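Only one protein chain is missing from this complex, and each of the others stays in its spot.
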Amino acid sequence: MSSATSKKSSGMTMATRRRLDTALRLLVALIFIAYALFPVVFVIGTSLNPSGSLQMAQIIPRNPTLDNYRSLLTSQTNPFLRWMANSLLVSTVTAILTVALCALAAYSFSRFRFKSRKRLLQGLLLSQVFPNILAIVAVFLMLQQIGRYFPMFGLNTLGGLILVYLGGAIGFNTWLMKGFFDTVPRDLDESAMLDGASPWQTFTTIILPLVRPVLAVIFMLSFIGTYSDYLMARVLLSSNQQYTVAVGLSLFIGQQFGQRWGEFAAGAVLAAIPTMILFYISQSQLQGGLTSGAVKG
Amino acid sequence: MYRRNWSIVIALLVVASMLLAACGGGAEPTPVPAATEAPAAAAPTEAPAAEAPTEAPAAEEPTVAPTEPPAAEEPTMAPTEAPAAGAACPAGSPTLTIWADKERNAALLTIQDQVLAETGVCLDLQEVGFGDIRSNVSLAAPAGEGPDIFVGANDWLGELAANGVPAEMDLGAKAADFDPVSLQAFTFDGKLLGLPYAVENVAFVCNSDLVPTPPTTYDELKTMAQEMQDAGTVQQFFGLMAGDPYHQEPINTAFGGYIFGQTETGYDACDVGLDSQGAIDYLTWIDGMVKDGLLSADVTWDTAHTLFDTGDAACMITGPWAIQRFQDAGINFSIGAVPGQAQPGSPFVGVQGFMVNAFSDDRVLAQSFLTDYIATQPVMEALYETGDRPPAYLPARGVMDETATAFAAVTESGHPMPNIVAMSAVWSSWGDAIVTVFQQSATPEQAAATAAQQVRAAAGCE
Partner (left out) sequence: MAVPTAEGTGGRKASRFSQDGSVLGLLVKVLGLSAIVGLLTYTGWRLLGDGAYAFAAAFFITALFFTLVFVRKSTVPLRWIMPGLVFLILFQLYPIFFTVYTAFTNYSTGRNVEKPAAIAAIERLTYVPEGSPAWGWTPLQADDGSAAVWIIDPADGAAYLAVPDEDLVPAAEVNGLQLDANGAPASMDGFTVLPNNQRFLFVSANQGVTFGDEERGVQVTSSTEARQTRQRYVYDPELDAMIDQRDGTIFVSQMGIFTAEDGSTLAPGYPVWVGVENFTSIITNPAIRGPFFTIFIWTFIWAFFSVLETFILGLLLALNMNSPNIPFQRILRVLLIVPYAIPAFITVKVWVGLLNPVLGVIGSAWNPGWFTDPFWAKIGILMVNLWLGYPYMFLIITGALQSIPGDIYEAARVDGAGPFYQFRRLTLPLLMVSIGPLLIGSFAFNFNNFAIIDLYNSGGPPIPGSATPAGYTDILISYTYRIAFGGARGNDYGLAAAISIIIFAIVATVTILNFRFTGQLEEVSENV
């Protein structure tokens, strides 16, 4: 790794060494970016391919065209933009609530010691490893019932979908967050407590600012996880207007033969953009975080 | 500052989703006119509005029903069904919810306005992936969340009928207008369970420039393949994908193989023909082709079609769905009967049709809609135009182009795809058997024996 390499060049000045280190890091990054983007290039190629088949042989198809994008965005029957909107809405709400609920739970697990703590934590994780083949059936019947009393959380509603995603997101993410909370030195909140802060105040004023990078990561994970799910959404949503983008796109390749990969790929490319923008913006949250806080503490 | 960043991110997301929703709303003008125009256009002639002037004194009383789902006890003139949430149906009009895939949806869209204007019934068209319809309908229908009408294939019937999903269909006098094979395919346990609209089957497609006269037997095919591959004219003469029982059924039947034995009322799940002599002969032929380098385990569906696109394969067994790409690639090709051997090759005939959900409260209305509006020439023709499959409705066959006519000619030599539940075991076991022969990891006899034993075990026949 690059850090190890910098050791060899101990004869150089600090500045040279740093420059070399950076250059090496950049090189590694570029190599793996090439690796990451290699198949994606073919996805883009497919999206430009007029024939609608997967583009595999060469990167740029023979007669590249934007037809797939055009037909996707102007389709009468497939409101692609509406799907994007649904996805953004569902994913944003789910991600915000997941972060909030998990942060609360993780704080408790990390900072309090109570009787059933260990068992509860283990149960939380075990509930996540259950191979729930029938979950969709159970959830379907459940939402159908709920929908009778609360129509906005029934089947074929985004509200219902959000509830289901929340149920699935809490377990792992609480674990993950608790792990991060554990790395925050305990004396920080203990000294706040001695200053007379309530646990709630400690949580909001001491812990949360320190774990901001983690909150950003969980937000991202939960957002992307929700955004790309289609197994659950495909069964729970049944109308065109309510589809999320993943479900809507899966229609294009839902046929055994004659799948329309062109429009599908175009949709996949467009659908990836919000995720990437989101990650770009939220990186500001990844900076600093604990280091600056720790100095203050 | 950080907090502000966060709120910006979230605000952006929310605004973006709202903007998109707004655009999305504008981008699908089709359902909207139905909502805005229809009531106005319909008002003079249609029921809800027409009632008021004529029945003025009594108009109050019968309008009790909207929330009462069965409406069975008390006859009433009031529409019984609340419009589906989010659908572009005029308030108060009875709604038929239809699950259809993209192509069928497009065809149904052409009559949506007409049906509303003529009958006051609103079609709530929902596009669902074809395969998803099968899995979702069994779950949704009994729960009361299913569509009134859905599109499906005849080989789903075993599963759907066991779940009591499709309602028995009565085509009345119109039955005579349908291709008998298609009606037979939609008959399960002696009951007609669907209204067929299209038949589909594979045929033998050859590149006319490379093969002016297609082979008529598999021996002939092999000889031709040997010659042309030796000469380097083609990369692989016969573009046959490794595996997939569907495309290879005509080869299997040509050698005398069969899948399930037939009884008077249907199929015998325990009479498994996968290890019959004919089936073994077929696998042996494949085995020989692979050994001679004329077929390859590396060829997938995509590969086979791409080879044909580029003139690197001369003949293949494929269906109407592949024709467009061959035309786009500028290939001259012939479509004809699949070669025979011990007997003529017989492809599976898949039939697609509309089914009525037996759990729907609007079964009778759904059935009436199907017989009065779908079983008509214009709609069947529209279904043909968007789907490119030969219509099951004979009067609509006149509009078929050359390709569809050629495929329809092969339909006669075909047999309906078995619609019993045991068929699902065949797809995986028989598919694996064919693959192992292609990969040379089992002899034809072993592969056939394994598959037959697996299917019998799965069906509990031992």
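Order of writing sets the chain letters: A and B. Residues in each chain are counted from 1.
We adopt the following convention: contacts are C-beta pairs under 8 Å (C-beta built on N, C-alpha and C of every residue); 3 or more make two chains touch, one makes a residue touch a chain.
Model, not experiment: these values are computed from the prediction.
Of the options B:153, B:335, B:358 or B:392, the residue whose C-beta touches the omitted chain is B:358. Where chain A meets the chain that is not shown, the touching residues are 1-4, 6-7, 18, 21-22, 25-26, 28-29, 32-33, 35-37, 39-40, 42-43, 46, 54, 56-57, 101-102, 104-105, 107-109, 111-114, 117, 120, 122, 124-135, 137-139, 141-142, 145-146, 148-150, 163-164, 166-168, 170-172, 174-176, 178-180, 182-186, 189-190, 192-201, 205, 210-211, 213-214, 216-217, 220-221, 224, 228, 230-231, 246, 249-250, 253, 261, 264-265, 268-269, 271-272, 275-276, 279-280, 283, 286-291, 294-295.
The set of chain B residues touching the chain not shown comprises 45-47, 50, 54-55, 58-63, 65, 70-81, 94, 118-121, 138-139, 142, 158-159, 161-165, 170, 172, 269, 296-300, 302-303, 306-307, 358-359, 361-365, 367-369, 371-372, 421-422, 424-425, 427-429, 432-433, 435-436, 439, 441-442, 446-447, 450, 453-455, 457-460.
What we mean here is this: only the chains that are shown with their structure count from here on.
Chain centres here are Cα averages; for chain A and chain B they lie 36 Å apart. Against chain B, the residues of chain A that register as touching in their complex are 50-54, 56-57, 73-86, 88-89, 92, 96, 137, 140-141, 144, 151, 155-156, 212, 234-235, 238-242, 250-251, 254-258, 274, 278, 281-282, 284-285.
Residues of chain B that touch chain A in their complex: 2, 5-6, 8-10, 12-14, 16-21, 23-25, 27-30, 84-87, 99, 101-102, 105-106, 109, 124, 126-132, 135-136, 139-140, 143-145, 301-302, 305-306, 319, 321-322, 325, 328-329.
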